[in-house]
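Can you read through this structure? Questions will come right after.
With one protein chain held back, the other chains of the complex are shown just where they sit.
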Amino acid sequence: MRKAIVLGGSRGIGKAASKSLSLIDDVVVYSYDSKQCDTGNIGHIQSLCDEHREVDILVLNTGGPPSKNFFDIKTEEWNKYHNQLFLGFCRLLQIIKVRDDGFVFLISSFNIKEPNPNLVLSNSYRIALVSVIKSLSKIMASRRVSFVNIAPGPIKTERLSSLVDDLDSFEKSLPMGYAANASEIGDFISSIVENNTKYLSGVTINFDGAAGNSLL
Amino acid sequence: MRKAIVLGGSRGIGKAASKSLSLIDDVVVYSYDSKQCDTGNIGHIQSLCDEHREVDILVLNTGGPPSKNFFDIKTEEWNKYHNQLFLGFCRLLQIIKVRDDGFVFLISSFNIKEPNPNLVLSNSYRIALVSVIKSLSKIMASRRVSFVNIAPGPIKTERLSSLVDDLDSFEKSLPMGYAANASEIGDFISSIVENNTKYLSGVTINFDGAAGNSLL
Amino acid sequence: MRKAIVLGGSRGIGKAASKSLSLIDDVVVYSYDSKQCDTGNIGHIQSLCDEHREVDILVLNTGGPPSKNFFDIKTEEWNKYHNQLFLGFCRLLQIIKVRDDGFVFLISSFNIKEPNPNLVLSNSYRIALVSVIKSLSKIMASRRVSFVNIAPGPIKTERLSSLVDDLDSFEKSLPMGYAANASEIGDFISSIVENNTKYLSGVTINFDGAAGNSLL
Partner (left out) sequence: MRKAIVLGGSRGIGKAASKSLSLIDDVVVYSYDSKQCDTGNIGHIQSLCDEHREVDILVLNTGGPPSKNFFDIKTEEWNKYHNQLFLGFCRLLQIIKVRDDGFVFLISSFNIKEPNPNLVLSNSYRIALVSVIKSLSKIMASRRVSFVNIAPGPIKTERLSSLVDDLDSFEKSLPMGYAANASEIGDFISSIVENNTKYLSGVTINFDGAAGNSLL
């Protein structure tokens, strides 16, 4: 059996990933919500690593910071989201052993490629983590551990509802006319695990319904 | 039933995509080798479009140009690979109708992101096509046609054997210690089609076993 | 004395580059308009190379293709702009000798990074050339030939006037509230030449007044 750990697993994309991974015969999923494992709390990360010394599939997911004017961000907020979006995950990746042939999925945001000026906290700490993930894909390549960064655009989650006023008209404004269900990402992740798509590593995959503008 | 057309379908990644797509219940695959449909031959492209006016899944694939010193490339070669790697595919995309909720997969190369100075013909015409694909992902988004560019690194194909001297020691030099089987890409494509992963559109996905160096 | 050749040198950015380069003491500028040297005409390119076998500073510049719906582009148009935006420049770079410590500047467009679906001809052939330039920056690095791709956004040229309806309200819609004068780019180029900024090579530099969205 392969062991999967999903953080931020009670809602949105994390929940969908948990559900899809559970359907794979040889995978057992341990899902933690943000109270059981707050990635901004180094103690929680340590506890998680005490409970699970090794893992085959790791889904790094956490809620996003609030939309905020750059000039209004307080030092405590910088530090809080540094811990939650970046440092907690780095510590986890330093302590837990991802087994040979394992997978690490990061759920980030399509704003990492095209920063949204109202989401500076999210944009900056998430891209920092993507850089770490990229290096780890090289460092652990000889053990065939694959690192995949999923960068979602508008997904129909509670997070999205909190960011937009009128979901219906917002969806109509999107290139495909709708925000995707989180299950689309969950199923994408579980297919990679089920097929053992090992050669997909060190990549950022936008999942944004053609909303992104960057050529690459 | 959904109709799939695979170009360059008799070998390597094209063959693998054909095979994997064939296993999906509601998909019928029409596979063409490079003699039946030479993408550099505009007449062939027209014939293909006469035979198939509409399609649900299109896999754009063709052999690569030779490794060549930039200063030795002849005008005829520029024109030949312009036709084969770029113009034939553009004409096809202009003429054939990709049905609502369809998929277009391009098989390119990881050299588009980090150009290999010995493969200028391949690098340049392939990235040109990726640019077209990106625009089409926006143009056809309202009909939920998804465009996915797969950018493979070293895959165990006849092409690879022709480019390297000693396959065995070449593989050992790779980050993961091996070149992937084409079936890994075939299965990745068929999972997207089977799951109807529509929100994955306008993206370039390196498939290179952590060999790429670019952050994004 | 260093010899500079500027193509498309009678208008817009080419004209500005000619003018700025002329002010450098040790630089002589040969400027060609698009009738004297039509980059889509291989004969013109050959004549240019017969006249100038060697060059120190080369500015590759040409007018842009029309805005056009992808499905309306004719085969002749693909071929025309393939020649004008790509092949002519490649042939020139194959034939003319750029001397040791030389400079090659390409004037492209910020649409190469974020393709504009109405400018498929421009986006695709220009990015193809950028890929060639990138490879050449490596191939000629040992002779310290520097390649710099300038990717302009809205610049106050006749080209811009032809693309937008109301220049005044268009400018107000831009992040900085105005379209730049071509002389800003001309001066930028001449400063690089004057200072001998050799280490700037293999780069794409957007010149778009913060209009671009891509992180990198």
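Letters A, B and C name the chains as they come in the text, with residue numbers starting at 1 for each one.
To be clear about the criterion, a contact is a pair of C-beta atoms (placed from the backbone, for glycine too) under 8 Å apart; a residue touches a chain by one contact, two chains touch by 3 or more.
Just so it is clear, the structure is predicted and the values come from calculations on it, not from any experiment.
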item: Contact with the hidden chain (one of A:124, A:181 or A:195); value: A:124
item: Contact residue for the chain not shown (choose from A:112, A:145, A:176 or A:205); value: A:112
item: Contact set of subunit C toward the excluded chain (per top definition); value: 112-113, 130-131, 134, 137-138, 141-142, 144, 146-147, 153, 175-177, 180, 184-185, 187-188, 191-192, 195, 197-212, 214-216
item: Hidden partner interface residues of subunit A, rising order; value: 42, 70-71, 73, 75, 78-79, 82, 86-87, 90-91, 93-94, 112, 115-117, 120, 123-125, 127-129, 131-132, 134-136, 138-139, 215-216
item: Positions on subunit B contacted by the hidden chain, ascending; value: 112-115, 127, 213-215
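Criterion: only the chains that are shown with their structure count from here on.
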item: Central subunit by CA centre of mass proxy; value: B
item: Chain centre separation (subunit B, subunit C; CA means) in Å; value: 30
item: Geometric centre distance via CA averages, subunit C-subunit A, whole Å; value: 40
item: Residues within subunit B bordering two or more other chains; value: 112, 131, 134, 138, 215-216
